[in-house]
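Read the structure below first, then the notes.
All protein chains of the complex are present and in place, except for one that has been dropped.
Take a look at chain A:
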Amino acid sequence: MADTLTVHRAGLATVQDLGRFGHSRYGLPVNGALDQHSARVANVLAGNDEGAPLIEITALDFSCTPSTDVLIAVTGAPAELTVGGVRRDQWEPVSVPAGETIAVTGIRLGLRVYLAVLGSVETPSLLGSCAPDTILGFAQTLRGDDELALRTHCPPIDHPVFRIPLFRLNAPVAHFGDSWTIDVTDGPDLEEFGDTAERLFRSAFTVTPRSNHIGLRLSGDVPRRTTSGEPLSRGVPVGAVEVPAGDELLVLHRGRGVTAGYPVLAVVTATGLSALGQARPGQSIRFRRRTVADAVSAHRAQRHAIHALKSRVRTAFDALRIPATP
């Protein structure tokens, strides 16, 4: 029988990856991890491909137990991570002996924690991805007593006596605070908002509870469209900042429908979208205007940091004879 990861407390957890790419022409949203940076880093720290299936834990406590020795990495929002009751570090690989319980509790400042297991888990996929799609009704949402089949195991590697953390890999840790600064570039329909467009940058906005993977709704002093007329439905990118009606901004995230009819005031940058994927209802957001060139540079710097981490992980794992992911 295959080795498994048995879920105890499921909270709001799902098997996730980076998204279902290449189907926008069929009207399918990309979906995937809301905080792409943390998801990528978790997988790299666990010796996996950046896009391997991993567990996305949202807001609530989560625990599970592997039936064999495994190596995991936990990233994303700050939380208490324990293995067999002993505190362990996020953003580092962690060895877990068979039968010991992994618990993630007290998620704070952000909303989502990512748990990757070396070798990843078996999971159903649709059109090449395991990412949940609420419209298609596809998701591997975890429940208590669920058993995820593990693809490989990893002999215990931490110190048998002192239990000291074995790794210091200096992963690029995401910043978490009480409020967020989110970078945006100008949207294609900026002019339609006239002088009111600058309101986007003048004061802070508050994340409302009506926010999810499709989009975040923000309250505050919203810009107003100064033109009228309904544009034809057209493709809108993830990150589009729209003003549908009323007193809220709508910022589209990875579950957004690919077409929409509202003018696009600004577009959240790739790095900004990972941060926004962590914003909790009630938290405050300030937008910061960036050029496209600066936004691309920031994204590339973040991805290069992950690539550099990947080579440090490979070196450390080779030295410890940790098997490469099959």
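Just so we're on the same page, a contact is a pair of C-beta atoms (placed from the backbone, for glycine too) under 8 Å apart; a residue touches a chain by one contact, two chains touch by 3 or more; residues count from 1.
In this text, contacts and distances are computed from a predicted model.
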Chain excluded from display, named as in UniProt, from "Lactate utilization protein", "ABC3 transporter permease protein domain-containing protein", "DNA-binding domain-containing protein" or "Allophanate hydrolase subunit 1": "Allophanate hydrolase subunit 1"
Option from A:Gly137, A:Pro209 or A:Gly246 whose C-beta touches the chain left out: A:Gly137
Option touching the unshown chain, where A:Pro155, A:Pro237, A:Pro281 or A:Pro323 are the choices: A:Pro237
Absent-chain contact - pick from A:Thr141, A:Thr227, A:Thr259 or A:Ser311: A:Thr259
Residue in contact with the excluded chain [from A:Ala2, A:Leu60 or A:Val292]: A:Val292
Positions on chain A where the hidden chain makes contact: 21-30, 126-127, 133, 135-138, 185, 187-188, 230, 232-240, 256-260, 264, 267-270, 292, 295-296, 299-300, 303
